[in-house]
Each structure stands twice: as structure tokens, then as C-alpha cells.
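I am attaching a structure below and will ask some questions about it afterwards.
Here the complex is missing one protein chain, while the rest keep their positions.
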Amino acid sequence: MIVEPRGVGRDARAAVIATLAFVIAVALLPPGSYLALLLAWMLLAFAGALLGISPTRLARRGLVALPFIVAAIPIVFLRNDELLWAGSVGPLNLQVSGAGLRIALTALLKAWISVQASVLLLALASAPSIVTALRRMRLPDVIATSAGLTIRYLELLRDEARRMLRARTARSASPLGVGREQIGGTIAWRARTTGSLVGSLFLRAYSRAQRIEEAAASRGATGSLSIGTMPTADSRLTLKVVGVLLLVLIITLCGALLPRL
Amino acid sequence: MYPQLHIPDGFLSPQISLLLWVATALLIGIAVRKTSRTDVQLITSQPILMGVLGAFIFAAQMFNFPVATGTSGHLLGGVLAGYLLGPWAGTIVMATVVGIQALLFQDGGLLALGANIFNMGIIGTLGGSFVARGIGTALGSSRSVTIFGAGAAAWLAVVAAAGFTTLQLGLSGTTNVAVGLPAMLGVHALIGIGEALITVAALTFIAQTAPDILSGIASPPKASPVRRMAIGLVIAGGVAMFASLFASADPDGLEAVAEQLGFLNKGVDAPFELFPDYTIPGLDGTASTAAAGVVGMIVVIGLLLVFARIARSRSNS
Partner (left out) sequence: MKEQHEHLHTHPGAAVPHSHGHDHAHDAPLAPAGDGTIAISHLHFRYPDGTEALRGMDLAVAGGEKVALLGPNGAGKSTLMLHLNGIHRPTHGTVHVAGLQVSNETIGRVRAEVGLVFQDPDDQLFSPTVWDDVAFGPTHMGLTPGAIHDRVEIALAAVGALDLAQRAPIRLSIGQRKRVALATVLAMNPSILVFDEPSAGLDPRGRRELIELLQSLTQTLIVSTHDLELARATFPRSIVVDRGVIVADGSTSEILANRELLIAHGLA
């Protein structure tokens, strides 16, 4: 049986730094740098392809950011510069600002691209190894350990919550013929049941935390707690960081040189 | 799903993102120091309890209940976490929750994470917890009073978080504060009711079912009358300031300030305007630009097809 030599898992620092640098480079692009954004996205799509993710799948994942466009819609209609169109629709006087449109569209594209960068980071390095990498980059122990445990028990507790929700739904009948106000009870009653669910979930979580403490203590843990082994350092880290910085430079230069709309 | 306050990347100007990262780092640093030097029995237990309760918060945020047609109350959980763990540990837990939401679920950006943690973890949790403590101190430390205080603080925390989010977007030039602020504050005033009710109900349930747990980890501190009055005044002052902000959201004023301070999202414009009127040499006029556009599109699509093939072969190996 072949077991990995000491230093299991991978050093995720390069991946973390690369993602952050990419996101920063994209964020620094001035509004209207659609060509530079396209180039940045192509680079991302290429990286994604190397990881086995097709461009369309990646692009679809990026749509998570779409709903937030609502925040930017007001400036499209309320800014006063570069009016592309002004007129009235019915009783309303409307205008469309080119500057506003540019800002909103750029923001949306940046968000769309940054989400994809995040997705690639996860494809490159598991969440626990990212936490370990951050720990190596001086993230305080308390945060790293706590985050690691949250990640570990996330699905477990969400499953428990789902089961409780399902049980509640199973008992939330709405018989025919009953008046609308009576279905679902008053807000106070509904809040109380939800509160009980949350409260029970908390108590379960608390007991589990106690049992984990006992398990950890049973294996000798006292004082500072450190969970997870540190993988061997990436020997080519500096090289990768330099490569990443070059990439950032390229993207930023494109932002400066390519024509903007 | 939750009060949608997680700002994605690209919506905040780099300056605002940086500023909030600094603020967040400072406050979280204080929180780390406060939770590391501890008077808790088992030193090992603090991070374990925090970690598992982080997962609990995640799970609790799945619970919803309809408040009015179309709006449903979802738990943010900041003040709840603060009540159960204490303000500083609770803040760290909420910060990790927001961080994991950004990392694992792309809920909120990585650069914007500083701002998101500030809004939900610090304003929403630290601020909310102190308000809750303050209310308890001012009105008396019986269990029901502190729970009521937590509820009121929870409402305020949600509204304040929404307000700060909108202000940050406004200062970055990505939203119009005159429209955005009333809308966000209004919606979140409703959502905050759900937050308050669930927080109170959950704490009441825990207090009734397992009071020993609650007194173990969440003990309202006692304070002298002078301290009580002082805290009461601070809270009143804070609320008044906030209310006046709400009332006088003057967009022009805000933008003028932002422009003077250089916050507006102009990107890193000035030093990079090397070639302001750059055109591809040899190509003038709309026809050739259109041709360039078509060629460009073909190149892009071609590349994407190549990428798709690479992806397929990579995922099959």
C-alpha cells in the first residue's frame, strides 16, 4: 500500500494568492474596459479548461452574481451625464445615462468574472487546504481552527436542519375551506415554531461540540488546539507568485492600452 | 435567500474595499486577542464550540418564515451568535461564516469580503451585541429583559447592516443613495422583524429548555447605575445619528464628498491614460472597426471551442 509521504495534502498558497491577485487586477480595471475584461475572462476560461471545466459551465456558475445588478440599476436611470436617451414613458420622465450604464455593466461583468475565479480556486484546492494555507499566511489559530470545524460540520448540521424543516412541513397542512388568515397561524406562532427549531438545532450543536471536546481530550488535546496536518511547503511558490504578478501586470496593462467604450 | 447583503466583487471601489478590509482586520484582531486570553474552563473548548456553532448558524440560516406576501424572514444570526458566545467570539464566528459563504458558495466577493464581514460580522454582530448588552444594562439584567434586548438589537443590526452596505455602494458610485437607501432600509426593516422574532423565540426556547447552558456561556454583566446611564446615552446618540443619516440622505452631497475624496469608482484611471485615443493603426472608419469586431468574435469563439475540448479531455482522464 502506498501512503503519501509526510506532508499530505497540497500547499494551496499559490492558488490563493493567484486568485486574489486576479480578482484585484480585474477590480482595478476602469469602467468600460470591456476588451480587457474579455481577455481576463479568456485567461480564466483557459485555466478552467485545464482543470476540466468547460467555459460554458464556468460561465453559468458566474451567474450567481447576477441578482446584485439590482443595486446598480438606479444609477443607470438617475445619473445626469452622457444621456443616451431621455424621454417620457407614460407619465414618467425617464433617461438613460451612458456613464451609469457603463459603470453598471462593468460592475456586473467584474462580479461575473470574479465568481468564476472563486470557483476555479475551489477546483484547484479543497476548502480545508485553503484554510491551512491561510493559517500558514498568519491567519490566527482561533479563526483557522474554528473555520476548519465549521467547514467540517457544515453539511452535518445542515442535514439536521433539513430533516427538522421536513418534519415541520409534514405537519403544515392547509385543509380546504379554512379562511386565509387562519392558515399558518399568527406571525407570533410561526415565529415561535421557527424559534423552537433554531433553538433545538442549537442544543444539538452544543451537545455535539461537547462530545467533540471529549473526543479531542481523549486523544490528549490540552491547551492550544491545532487540527489538520501542515502539508509540505510548495517549493516553487516564489516562481508561481512571480508568474501570477506578471499575469496581473498583463491584465492591468490591457486595461490601460485597450480601447474603452 | 438571507437578507441579500453579500456584495460581490466589482461593485465596490478599490479604495472602499481596502478601507473596510483595514477596519475589519483591526477589529477582528482585537476579537482574536480577547478570545485567546480566556477565563473559560477548557481552553480547547472555545474554538471547538465556535466552530460547531458556525455550522449551526449556517444551518439556522436555512430556516425561514413568511412575514408578508412575498417577503420571508431569514435569520442572519449575528446577535444570536453574540448572545450565545459573547460579543467577541460571536463576531469571529460570524466573520468565519461570511468568509465561508464567500469562499465555498461565492456568496459575496473575495475583495469585498472585508466590507461584507464589516457589515454583517461587525456592525451586525459586534455592534448588535453591544446594543443588546447596553439595553440589558440599562433596563435590568433579568433573562427576559436581555432576550428582549437581543431582539431589539437584532432588528437594529439587520437595518444597520443594510444601511452600511448601501452607503458603501453609494460611495463607490455603484448605486444611487437617494433611491437605494430608503429602499434597502425599508425592506430590511421588514426583514429585521423576522430576525428579531426568531432571535427572541430561539433564545426563549433555549432559556426554557436548557437554562444551565445559557447561563454558562451567555451571562449578562452587571453594572453600576452611572455606567448604565452612560451606555444608555451612547445608544440613544448612536440611534439618533443613524436616524438623521436616513433622513438626510442627500445624494448630491454624498457624491460631492465622494468625488472630493476620490472614492468614486473611476478605476485606476489617471496614471494609465497613456494612449487616450488609441486606435489600431491602419484601421479607420466604422467599416474596418466592424471587420475587426467580427474577426475578434470568431477568434474568441474558436478559442472557446478549443477550451471546451481541452476541458472534456481533462475531465475524462
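We call the chains A and B, going by the order they appear; numbering starts again at 1 in every chain.
In this text, a contact is a pair of C-beta atoms (placed from the backbone, for glycine too) under 8 Å apart; a residue touches a chain by one contact, two chains touch by 3 or more.
This structure is a prediction, so every number in the text was calculated from the model and none was measured.
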Out of A:Ser88, A:Thr169 or A:Ser218, point to the residue that touches the absent chain in the complete complex. A:Ser218
Residue touching the undisplayed chain, where the options are A:Arg152, A:Arg168 or A:Lys240: A:Arg152
Pick out the residues on chain A that sit against the missing chain. 1, 3-6, 8-9, 126, 128-129, 131-132, 148-149, 151-153, 155-156, 208, 211-212, 214-222, 226-229
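Convention: only the chains that are shown with their structure count from here on.
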Mean-CA-position distance for chain B and chain A (Å): 13
Can you check the complex and tell me which residues of chain B touch chain A? 4, 7-11, 14, 17, 28-29, 32, 35-36, 42-56, 58-60, 62-67, 73, 75, 80, 84, 92-93, 95-97, 99-100, 102-104, 106-107, 109-111, 166, 169, 173-176, 178-180, 194, 197-206, 209-210, 213, 265-269, 272-275, 278-279, 300, 303-304, 306-308, 310-312, 314-315
Hey, which residues of chain A end up touching chain B in the complex? 19-20, 23-24, 26-31, 33, 38, 42, 45-46, 48-57, 61, 64-65, 67-68, 71-72, 74-75, 78-79, 103-104, 106-115, 117-119, 121-122, 127, 130, 140-143, 145-154, 156-158, 160-162, 165, 184, 187-188, 190-203, 205-206, 208-209, 212-213, 216-217, 221-225, 252, 255-259
